[in-house]
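Structure, as C-alpha cells:
Only one protein chain is missing from this complex, and each of the others stays in its spot.
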Amino acid sequence: MHFTSDNASGVPRQILDALARANDGFSPGYGAEDGMERLRDRLRLVFEAPQAEVFLVATGTAANALAIATHCPPWGAVYCHRHAHVEEDECGAPEFYTGGSKLVPLEGAHGKIDPAALATRLAGAGAVGVHNVQKGMLTLTNLTEAGTAYSPAETAALAAEAKRHGLPVHLDGARFANALVAQNCTPADLTWRAGVDVLSLGGTKNGLMGVEAVMIFNPESRPDSPWEFQLRRKRGGHLFSKHRYLSAQMEAWLEGDLWRDLARHANLMAARLEAGLATIPGAQLVHPRAGNILFASFPRRAHRALQEAGARYYLWPFDQTLDGALDQPVSCRLVASWSTTEADVDRFLERLAG
Amino acid sequence: MHFTSDNASGVPRQILDALARANDGFSPGYGAEDGMERLRDRLRLVFEAPQAEVFLVATGTAANALAIATHCPPWGAVYCHRHAHVEEDECGAPEFYTGGSKLVPLEGAHGKIDPAALATRLAGAGAVGVHNVQKGMLTLTNLTEAGTAYSPAETAALAAEAKRHGLPVHLDGARFANALVAQNCTPADLTWRAGVDVLSLGGTKNGLMGVEAVMIFNPESRPDSPWEFQLRRKRGGHLFSKHRYLSAQMEAWLEGDLWRDLARHANLMAARLEAGLATIPGAQLVHPRAGNILFASFPRRAHRALQEAGARYYLWPFDQTLDGALDQPVSCRLVASWSTTEADVDRFLERLAG
Amino acid sequence: MHFTSDNASGVPRQILDALARANDGFSPGYGAEDGMERLRDRLRLVFEAPQAEVFLVATGTAANALAIATHCPPWGAVYCHRHAHVEEDECGAPEFYTGGSKLVPLEGAHGKIDPAALATRLAGAGAVGVHNVQKGMLTLTNLTEAGTAYSPAETAALAAEAKRHGLPVHLDGARFANALVAQNCTPADLTWRAGVDVLSLGGTKNGLMGVEAVMIFNPESRPDSPWEFQLRRKRGGHLFSKHRYLSAQMEAWLEGDLWRDLARHANLMAARLEAGLATIPGAQLVHPRAGNILFASFPRRAHRALQEAGARYYLWPFDQTLDGALDQPVSCRLVASWSTTEADVDRFLERLAG
Partner (left out) sequence: MHFTSDNASGVPRQILDALARANDGFSPGYGAEDGMERLRDRLRLVFEAPQAEVFLVATGTAANALAIATHCPPWGAVYCHRHAHVEEDECGAPEFYTGGSKLVPLEGAHGKIDPAALATRLAGAGAVGVHNVQKGMLTLTNLTEAGTAYSPAETAALAAEAKRHGLPVHLDGARFANALVAQNCTPADLTWRAGVDVLSLGGTKNGLMGVEAVMIFNPESRPDSPWEFQLRRKRGGHLFSKHRYLSAQMEAWLEGDLWRDLARHANLMAARLEAGLATIPGAQLVHPRAGNILFASFPRRAHRALQEAGARYYLWPFDQTLDGALDQPVSCRLVASWSTTEADVDRFLERLAG
C-alpha cells in the first residue's frame, strides 16, 4: 500500500536487462554511443518530429531548469501555475540556471493555468520598459500537480496566447506518458502540434532509474538552442560520461511501447482507486482525476486506520494534522505507479471502507 | 505642474555648494575621504546607532539589491509586498545580486503587508525540506508604493514575525525621510528599534543627485556582513573612486536637518493637494496619504483638461486610457517633491476643479 | 585495445547485481533509503571519519562544482593546477556554481602544484583590499591530470600552506582509488589527515555507472556546510528521487574491498604498459606514472600502425597531427581501467614494437 509517489517504485525487468546489455565492452561516452543515435531516431519517430533535438539528463529538475534557461534570459519572467513543480519543488533551480529570472505564479483551478489569468498578466507585462522584468516564456505541466491533464486544445490555447507575445513554450512532462495515455491523442498532438517548443519528457516516474529527455522540437527557429543546451548541460554537471546507461534505459522503455503500457497500468490503478472511493461514504475527490494521481479527502478516522495498517501516502497540503476530530475530513495525495498492484489498491479500499 | 516623480526634481543650492567645497584638491577615494568619516559619525548620531556600518551607493536599486544579497542566500525567499519596488520596478536586480533567490509577493491593503499574510506564508514555508526555497528575509518599504506609511508599531509587528523565524529585516527607505517626518517618531524608532536590521536610506528622491546610504545596524549579529557588503558593492561596480562627491552630498543633506526640511516641504505640498481634492466633486483618494505621494481618481474629463494644461503625472495603473467616457473616473499618482511650489499645486487644483 | 578513458569501460557484475537487489519493491527516495544509511556508515569506517557527512551525485563535475561552491564565496579565488579538470574540462562549472568565482591556475611539473607557486600567489593575494578577488580555497586532484600522485606528505604540505591563510582544501578524487592503491597509505592519510576538508570520491571511472560521493570531513568546523551542500545539490538538479540506485552501486563497490581491487587491476595494467614501453626503442614516458594513466611518446609511424590496428587512445595534447614525419615523436594518453585485459595490453605493445 505504497502511494507516496511514483518515484518510490523500482524499474521493470526490461530496464535491468537493457542495462546488462549496454554494459558489454568499451563504449564512447557523453552521448556518442550508438544507443543514443538509435534513441534519438526513435523519439523523432514517436513524436513525428524528424528535426527534433534530443538530450538526456538524469533528473526532472535538471531537465526543466536547463530547458527553461536555454529559452529565457535572466531578465525574463517565466509564467507558470502557482503550484507548478518549478515554482514549488525545485528549490529555485530555474532561478539558478537562468541567472536570476522571475517565476510568475498564475492562478487556475485544479492545477491548470486559467487562460484569462495568463492573458491578463501578459497584457500588463513590460509596461514600464526597462524597469520591469520582461516577458520570458510560458511553462506548463502535464499531468499537472493536481493530477489533471491539459488536452491538446487546452495546451494549444495557452501556447497561442504565449506566442501572441513571442514567447517560447515549455512543457514539464515528468508524467507526460500518464497524460498521453489518458487521452485519445498522439505525442505530437500534445506537444509541438499544440505549440510546445521544448519538452521535458519524464522517464523516472514511469519506470526508469533516473532518465529524462529534453526534446527541442523546432531547433531551426532558434538555431543556437541545441548547442547552448549542451553547454549549459555540461556546465551544470549533467553530462554523463557513461551516457550509455541513460540511453539504454530509455531505448528499452520505448521498445514495444513499454512506456505507454507502464503509464496505462498506473492510470488504471488510480482509476480503480477512484472507482472504489466513489462507493465509500465520506470519501470524495479533491480534483478530477486524469492519470495516475488522485487527490482525495476522507474522515480523519479512516486516515488513522490506514496509517496503522501501513498505508503510505502524503497528506496534501502537508500542514494538516492527524490529531483532531475523527469525523472531520483530511485530504491526501495518492499516486499509483507501473508497479502498483490491484491487490494493493483493493486492500487500501477495504481499509478505507472500514 | 510636474508630479511624475520626486526624482524629476533637482537638488537644493546647499548640495551644489557642498560639491564645490568637496571639489578642492586631491582626495583619497573609495570612501577613505575625511567626509565619509564625518558622514558615518553623523548618521550614527542621527539614528542613535553607534555601531552601525554605513556604505554609500548611487541608486536605490543598488542599495536594495546589495542589502538583500548580503542578508539572504541564493536559495532564500524574500518576502515583500506584491507591489514592492524590488518586486515590480528593478528588473530583477535582487534576483541578480542574490544569485537567483525568489521574491515572494504578499498581499496587503494600501501597499502594506498584511501581517496575517506574512504569518501564514512563513508558517507554511519550508515544509518539504530541501525541495523548497528556504525562508530568507523580509523586506518592507516605507513610504510604501501606495504612499502610505508603516508606523513604528506596524514595522515592529512585521519584523517580530520575521524574527520568530530567524529572518533578517530590510527596509527600503527610498522615501524614508518622508515617512519619518509624517510621524511623530525618531529615525531609530522607525528602524532598528522596530527590528530593522538593514536600511536603504534614500537621498536621491529627497534632494540629492544620486546618493543612497545602506546602514547595517547590528553588524555584531552578523559579523561578516559589512565586509561582504563591501565586496559585493565593488563586484557590482558600485564603489565610487571619487567617492567624496557622494559623501559630501549626504553630509550637507543632514546638516541643519536639511533632509527633514526637504521631506517636510514635500509632504506639505502633497497635503495641500489632498486638501484641495477633498473640495472637488468627483475627486477622491485611492489610498490614504501619509507623505509626499498621492493616489487619486477623478473623471477622465478632468484628466484630459490637466494634460492639456501641461500637468505631468502618471496614470496608475499604467494601462488606463484617456480615450473613453469623459465622466468615468481614471486614477493617477501625484508625487510632490522638495521643489514643488504652492503655486504649482494651486494651479493644478484650479485646473482640476475646472 | 581501448585506452581512451576509464570512463569508456562498463561496470563489473557485482554492480549489476546490486542494482537488481536494490530494485525490489517501493523505497523512500532522495537519500532516505536504508542503503544510504549503510553506505554512509561504511564510508565513515573506511575513512576513519565518524563525523563525516556523505552525499551522492552522479557526475564528477557536479561533485567538484558543488563541493567548491559550498566552500568558496563568489568573490573567492580557487587555486588549482593550470591543467586541473576544474580549470580545463568542466566548461566553467565551478564558476557557474559559485556565482562567478575566479579559478587561479598555478604552475607545477607533471600535474602537481608547485608549493612555491602556491605560496607566492597566496602571499601576494588580496593586497588591495576590496579591489581584488579574495583568497578562497585550494583544490587538488589526485591522481593528477598528468597521471602522477600526491603523497600524503605532499598533500599535507600544500594543505598546510592553504590553511596558513585560512583556506579550506578540496580534493578532486575522480581517480582517488587509483591514487590510494598506488601508495602505501590509508584513505585517511591521503585526505583529512593531510588537511583535506572535502573530497570528491570518484566511483564512475572505477567501475560504477555514474556515482560520486562528496565527503565533508569536519562538518563541525563549518556547521552550515552540509545543509548548504544539500540545498545546492537540489537546486542544481543533482538530487535523485530514485537515490537507491546510487547508494546501492557504491555500497557494492566498497563491499569486500572491490573498489580497491578494481583500481589495483587498472594500475597493474598501466604498469604492464609502462614495462613494455621501456623495452621499445623510441618510446618513452612523458610523465612518471603512478596509477592507471600513462603519458607516452613514440614515433608517428608507430601511432599510425596502432590506429590502423584499431587501438583507441587520445593524442595529448589534442592538436598534434598524425600527418607528418614518420620518425618524429607524437605523444598520447593511455588509460587502463578495471576491465582492461593483459591480452589487450600485450597486443598493444606488440603493435607498438612493430
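For the reader, a short list of remarks on this structure follows.
Order as written gives the chain letters A, B and C; numbering starts at 1 within each chain.
FYI, a contact is a pair of C-beta atoms (placed from the backbone, for glycine too) under 8 Å apart; a residue touches a chain by one contact, two chains touch by 3 or more.
Everything quoted here is computed from the prediction, not taken from an experiment.
Touch with the chain omitted from the figure is made, among A:231, A:286 or A:353, by A:231.
Shown as candidates are C:30, C:47, C:75 or C:176; the residue that touches the absent chain is C:75. From the set B:54, B:72 or B:91, the residue in touch with the chain omitted from the display is B:91, counting the whole complex. In the complete assembly, the contact with the undisplayed chain comes from B:28, out of B:28, B:256 or B:354.
The missing chain lies against chain B, touching residues 2, 4-5, 7-11, 16, 19-20, 22-29, 57-63, 65-66, 90-93, 96-97, 204-205, 209-210, 231, 234-242, 245, 312, 339. Although one chain is hidden here, its contacts on chain C can still be listed: residues 74-75, 88-92, 95-96, 98-103, 123-124, 127-128, 130-134, 317-319.
One chain is missing from the display, and on chain A it is touched by residues 30, 73-75, 99, 130-131, 134, 228, 230-235, 239.
Criterion: only the chains that are shown with their structure count from here on.
Each chain gets a centre from the mean of its Cα atoms; the one farthest from the centre of chain C is B.
A straight line joining the Cα centres of chain A and chain B is 42 Å long. Centre-to-centre separation of chain A and chain C, using mean CA positions: 34 Å. The geometric centre of chain B is 51 Å away from that of chain C, both derived from CA atoms. For chain C, residues that reach two or more other chains under the stated contact definition are 231, 234-235, 239.
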